[in-house]
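Heads up: the structure comes next, in structure tokens.
The complex appears here minus one protein chain, its other protein chains still in place.
Letters A, B and C mark the chains in the order given here, with residues in each chain numbered from 1 onward.
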Amino acid sequence: MSLEDAVARHVHDGDVVVIEGFTHLISFAAGHEIIRQRRRELTLCRLTPDLIYDQMIAAGCAKKLVFSWAGNPGVGSLHAFRRAVEGGTLELEEYSHFGMVARFSAGAARLPFWTLRDYAGTDLPKANPRIKSVTCPYTGEALATVPALNPDVTIIHAQRADAQGNAQIWGLLGVQKEAAFASTRVIVVIEELVDERVIRSDPNRTLIPAAIVTAVVVEPWGAHPSYAQGYYDRDNDFYVGWEKISRDKGELAHYLDECVYGVKSRAEYMQQQPRLMERLKAGEQRCVGVNYGF
Amino acid sequence: MSLEDAVARHVHDGDVVVIEGFTHLISFAAGHEIIRQRRRELTLCRLTPDLIYDQMIAAGCAKKLVFSWAGNPGVGSLHAFRRAVEGGTLELEEYSHFGMVARFSAGAARLPFWTLRDYAGTDLPKANPRIKSVTCPYTGEALATVPALNPDVTIIHAQRADAQGNAQIWGLLGVQKEAAFASTRVIVVIEELVDERVIRSDPNRTLIPAAIVTAVVVEPWGAHPSYAQGYYDRDNDFYVGWEKISRDKGELAHYLDECVYGVKSRAEYMQQQPRLMERLKAGEQRCVGVNYGF
Amino acid sequence: MMACVAARELADGEVVFVGIGLPNLACNLARRTHAPNLVLIYESGAVGATPSRLPVSIGDPALVTGSLMVCGMADVFQLFLQNGRIEVGFLGGAQVDRRGNINTTVIGDYKKPKVRLPGSGGAAEIAIHAQRILIVSKVSPRAFPERVDFLTSPGDRVAKVITDKGVLERDAQSGELVLASLYPGVEVKDVQVGWKLRSRAQLGRVEPPSSIELQLLREVLDPQRLYLGS
Partner (left out) sequence: MMACVAARELADGEVVFVGIGLPNLACNLARRTHAPNLVLIYESGAVGATPSRLPVSIGDPALVTGSLMVCGMADVFQLFLQNGRIEVGFLGGAQVDRRGNINTTVIGDYKKPKVRLPGSGGAAEIAIHAQRILIVSKVSPRAFPERVDFLTSPGDRVAKVITDKGVLERDAQSGELVLASLYPGVEVKDVQVGWKLRSRAQLGRVEPPSSIELQLLREVLDPQRLYLGS
């Protein structure tokens, strides 16, 4: 299925949408497609909104943001996000990283809440009344709780999968597994389509099984300017450059026009900037394999 | 460190002891060493007591058993266990598999309890008052809880580790990670000691980090008659044969005399039965590797 | 016969939580006949296994080699079962009662058992979370009492009980097991349970195993007759 079709079918106005990936494997391709298809009133959830949600906020897709750290990692601010918050046009629901991880964990286990030892002494529960507490039935102590997060659709970028969607990920795993299992629909976007035998040769590497996958999309370089371990490096220059682009509404609009609205697909996006491949292509560092024989 | 030293130092009379591994990677070597060192009054915890706890119960190591399924998988009963229970000489604390998994999960996360949707309509909470319930602070519904399990010592058999104890496991993972993180002390018994570079070549494969490991012991074939994926197959003949041995107290005592008390180490145990290696040695089924480059 | 009937209960593409023995045979028979896309999930964490030999336990290494995914047991119970991803669960038991409740814990009193059975394992949560439960068990008045001695797995989601004489179903209205169909050559009076068993108004007659089913079972799936018995 093409990414255009997958977004058209499975991402609707008003949906609770998750594009996960902690620095690694963030599906910018899917974010751009959602912008191109002008989805509106989305509730965007993610630990780290990162540049992709900054772009989606700037493009008017978002009604609300559920998050735990909104910055340009290692660089500075997300300026479209800041303008929206400081201007009062974006609703916020804010946790810490552990709180967001716990929300996805509860959602994935289909429990209504998750228990964590956290938030004592902080102002976070005052800012977010959905952070509550529960009393341990054994020790009597009070522990923090967060409610389950069950997105309408979660989009995961993975290194490889078979045609059914059995997806393997290595390197940083973030909360992708929990987000996918918590979700009603799951779109898996992959760098590389592989034969089922490749997946079956190393079943411990499979993070997301086809049984929970709604659509599989092959989209090489679909995570740029984020990265895919073993495929291409993070485009740090782009992250640094985003500070200047996002500070200025006009420049940001120009970026969207040129690199998002101005292309039809990720393939066109990559043709626009052919030097990316030579600059970012990954070197070789193969793992020592294992034997699954018996 | 030798297994003899590891057990002498880290397993004490009266301890809460876990030897985990779901069918796969059960450290029979450690169980036998505990029997040889005549540890007493142990609280043995494990989802499936399996033959190893049947042997430890027969040898008089156990005061109490915490478990969820006590049988000889695919064969029949654990007769030493049954004699002890039907004779009233073994204290039981019984859960379902999910309950035991949840107890280890709570212990590993250092929470006092874990929440699960389970036990409604069953007699299990009547048989075990430690199964309680909690009210969801969001939906008001009642959910089951189990208390954390934090063993004094957990013993894990792993396929390979470096000298520090960074241990990699593939194939069935059971609850080994949770049991190890829940435990005060962790003994990792391994098939193969590898250079740190092997571990570092595939960090996603590491299940137990050296930071939580108390002792590392190299003990090839230490899981027999259980198995180690990629090293040797399960000795099903032994499991089938256990039915006859364990039915009869005298035969069981004879087995312990010959194969446990009668040998000093796993190496001697293996010399006793040289045909095991040719019969059970694993074939080759290598995984397709991955690239960790960037 | 029981394996064939169980196999026919499975629809193609379903996600099935499998135990060892007859349920495993039934699933693999279904995969080779009408349901090639059945997804088998074992309690041990193996997903999508295509074992190259008949597994002797749910932790058999043959279920791992060449499977689609292997995950830890916390994931099996939280992400698959409790999450509601399992469409069919197989259970057996020493006792099955009038309401489809199952006992795999003790015969007699819990504190002073006459017979100590293995216990729940995953059976309690399979019965609670799988969308549809199939019980496979030989029928007799002793094994099918009015009420189980210990309720390990609630019967609410039990759809059918596949026995060696015929198939019982859980009646939606009364909640009790009723006789739904008989195997060839079996009469109603041959199905004896510990309560007054009612029959469906339209009692079905189960088709005998086809020659293809028999051949697969006897020559491919269980040539050593580990589970087929006869």
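A few notes on this one:
The definition used in the following text is that a residue touches a chain if its C-beta (ideal position, glycine included) is under 8 Å from a C-beta of that chain, and two chains touch if they have at least 3 such contacts.
These numbers were taken from a predicted model, which means no experiment stands behind them.
Every shown chain that the unseen chain touches in the whole complex is listed here: A, B. For the chain missing from the display, the contacting residue among A:Ile19, A:Ile155 or A:Val175 is A:Val175, taking the whole complex into account. Only one of B:Pro209, B:Gly262 or B:Gly289 touches the absent chain when the whole complex is considered: B:Pro209. Set against the missing chain, the residues A:Leu3, A:Ile19, A:Cys45 or A:Ala70 yield one that touches it, A:Ala70. Screening B:Tyr138, B:Phe238 or B:Phe294 for touch with the missing chain picks out B:Phe294. The chain that is not drawn here is touched, among residues A:Phe22, A:Trp242 or A:Tyr269, by A:Phe22. Across the interface with the omitted chain, chain B contributes residues 108-111, 166, 177, 181, 196, 199-201, 203-204, 206, 209-212, 292-294. Although one chain is not drawn, its touching partners on chain A can still be listed: residues 22-24, 47-48, 67-71, 73-74, 77, 81-82, 85-86, 88, 94-99, 101-102, 104-105, 116-124, 126-127, 170-178, 227, 229, 233-234, 236, 239, 285.
In the analysis below, only the chains that are shown with their structure count from here on.
Two chain pairs, B-C and A-C, are weighed by contacting C-beta pairs, with B-C ahead. A summary of chain positions shows that the Cα centroid lying nearest the centre of all protein Cα atoms is that of chain B. When each chain is reduced to the average of its Cα atoms, A sits farthest from chain B.
The mean-CA centres of chain A and chain B are about 37 angstrom from one another, to the nearest whole unit. Between chain B and chain C, the centres computed from C-alpha atoms are 28 Å apart. For the pair chain A and chain C, the distance between C-alpha centroids works out to 40 Å.
Chain C has residues 46, 61, 64-66, 70-71, 78, 82 in contact with two or more other chains. Residue positions 116-117, 170-171, 173, 227, 229, 233-234, 285 of chain B are each in touch with at least two other chains.
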